[in-house]
Structure formats: C-alpha cells, structure tokens
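Below you'll find the structure I mean.
What you see is part of a larger complex, with each chain still in position.
As written, the chain order gives the labels A, B, C and D, with residue 1 at the start of each chain.
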C-alpha cells in the first residue's frame, strides 16, 4: 500500500473550506478550487482575517505557493 | 474530465480587470494583457493603490511573478 | 551497509509526535502523517506553541518545507 | 494566432525609454538596450530617481533581473 503524501491532503481539500496562513502572518479563509505542483492555490469567497475576524472580502484569488506557511482544512 | 488548475484562472483573467497584491503589500489594479509560466504579468492602465485610493498611474507594466502575493479578478 | 540519511529519520517520524520549529521561530507540535522530498509535512492535531504553552489548536495542517528550521521527534 | 507573452513587451521596449522599479523601491529611468531570459536588462543614460526627481546619473548599467519589481515603457 503506497504511503500517503502531503499532496494527497491538498487533493482532498479541493472543494472544501480551508484556512491558509501566509508567511507575512496573514490568514486567508475560503473554499479551495484548485492547486498545482508549486502549491499555487485558487481560493473562492476568500476572506482576509485579522485574528479570527473578517478584515477584507477578496472574492476569488490565485495565491502563489511560495507565500504559504501552511494550509489547513476547516 | 481534467481538473482545473490555477493557470486556468490566469488564462480566464486575460483581458479582464484584475487586482494584484504584491509581497511588499502594494496593490496594483488594471487590465491583464498577458502572463507566462513564471506568473510574470503585463497589466494595462495599471494603477498603484493606497488602501482603495489611486496613488499613481503607472500605464503599462510588466510585473515579475516572484513579487506577487495573489491575483484576483475584480 | 548503506549510511543512514536525514530522510531516514523523517521516515521513522511518520506516525510519531514531533516538534517543528519554523524559521519565524514558531513551534508546532503534533503527529506527523506524511512528508515529501521538499520536506513538506502533514501534521495531525497540530498545536502552535508559545514557549512550551499551547497557543492555538490548528487541527490538520500541511506545512511547506521551505519554512522549517528543524524537526524533532518528541 | 499565438497569444502575446510578457517577453514580447520586453522585446518592444528595446530602444525605448523605460522606468524600472526595483524591489528596494528605487526607480531607474533610461533607454533599454537589451535583456535576457533572467530579465537582466542593460539601461543607457540610466538615472536613479527620488520620487520623480533626478538623484544620480548612473550612465550605462547592467541591472540584475532578480531585483526588478516591474518595468514600464514611458
């Protein structure tokens, strides 16, 4: 049985609500639409959070993977 | 049916008005003309924003992908 | 007898409780689920620590390898 | 009809007056002489600007692409 890999989790998060913490410590919350090998991700209904409060509604965004600290299903 | 990927969204944004947030927290707004695999993008009628206010009209710019935090159709 | 390599330690940490120190000096503690060649890791029951105190429960996270300073079995 | 790409704009800027904003927020103005795949560019009669005022005349410079935020025909 092949071992699961981190991109398997990414695959399962498609269509789900996720939290993305960026390297600059910003939190983005929304629905993951797609990803690629660079961990670039498209997030729908993306919201920028301040603590756990909504700061800005961003709509659909394409977030570059290099800026991501971690992703988490919520 | 093949899964959509982040670059499919980039492709759909060509000719559309977009918002680009840079790593240095600057926001650029304008019309996307073209992009490449490095996510370098050409923006027409580019405007640098301060908050949501116009700060500087930049005209046509070629923005290096490595400086981008996210892109969003507006 | 082939020499052990750092990824052999990663392999042994799968399923174990680990501490991950990030470059921004944050400590994450949880159970390692999987990893890949970029040292991206999935951590279950991830907790963000402040000193050795729990700061935030993060649940399952996919942590990008490029942000990691070190990993340690605990 | 093949889609235009960002490097097509670079190609058109050869021989033209350009503004280059660097990552450290410096603006360089001058005539673009040449470029390569790394977006290294040679600028003739290069001037370093402070706001829109001339700060230093730099003559001919070879600017490393990795330091560039954006380029713009002026």
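In this text, a residue touches a chain if its C-beta (ideal position, glycine included) is under 8 Å from a C-beta of that chain, and two chains touch if they have at least 3 such contacts.
This structure is a prediction, so every number in the text was calculated from the model and none was measured.
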Assembly copy number, counted for this structure file with 4 shown: 7
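Please note the rule applied: only the chains that are shown with their structure count from here on.
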For chain A paired with chain B, centre-to-centre distance based on mean C-alpha positions, whole Å: 19
Centroid spacing, where centroids are CA-atom means, of chain C and chain D in whole angstrom: 42
Where chain A touches two or more other chains at once, by residue number: 66
Arrangement of touching chains [line / ring / star / complete / other]: line
Chain B-touching residues of chain D, taken from the complex the two chains share: 3-10, 23, 25, 39, 65-66, 68-74
Contacting residues of chain B [partner chain D, same complex]: 14, 22, 24, 33-36, 40-42, 46, 58-64, 66-67
